[in-house]
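Can you read through this structure? Questions will come right after.
Heads up, one of the protein chains got dropped from this complex, but the rest are sitting where they should.
Our next item is chain A:
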Amino acid sequence: MSKQVLLIEDEPNIIEAISFILSRDGWSVKTHSNGADAVEMVKERRPDVLILDVMLPGKSGYDILRELRDDPDINGLPVLMLTARGQTKDREIAERAGCDAFMTKPFSNADVLETVRALAAK
């Protein structure tokens, strides 16, 4: 059975491109575009890796990550965070919130693929 990635991102064309490259690599990709109910979605889907954008409608990626880390049921999930601002400050906030990897837009497809593979192998 193929491993599952959940992508939470609100930009449709980014969703399409990332879904395509991960599916082609053999991953089962699920997507979601709203921050407000993202935590429930994660707990329902139980993915092997989570890709989480920071700027989401409803709730920020940082808040979603903190809630996941506080939940003993799901806190071991590997998380890759995506952000459009690459300042050290953002990286710090993300790391303090407990992300496993961090990428700034615009990223390359190869980097995303490599990072997701590495996170799943952990």
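Keep this in mind: a contact is a pair of C-beta atoms (placed from the backbone, for glycine too) under 8 Å apart; a residue touches a chain by one contact, two chains touch by 3 or more; residues count from 1.
The rule is simple: contacts and distances are computed from a predicted model.
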{"item": "Name per UniProt, for the chain absent here [options: \"Cytochrome-c oxidase\", \"Carbohydrate ABC transporter ATP-binding protein (CUT1 family)\", \"Hydrogenase\" or \"XRE family transcriptional regulator\"]", "value": "\"XRE family transcriptional regulator\""}
{"item": "Which residue of A:Glu11, A:Asp48, A:Asp63 or A:Asp100 touches the chain not shown here", "value": "A:Glu11"}
{"item": "Touching residues (missing chain, whole complex) on chain A", "value": "11, 13-14, 16-18, 20-21, 55, 84-85, 105-110"}
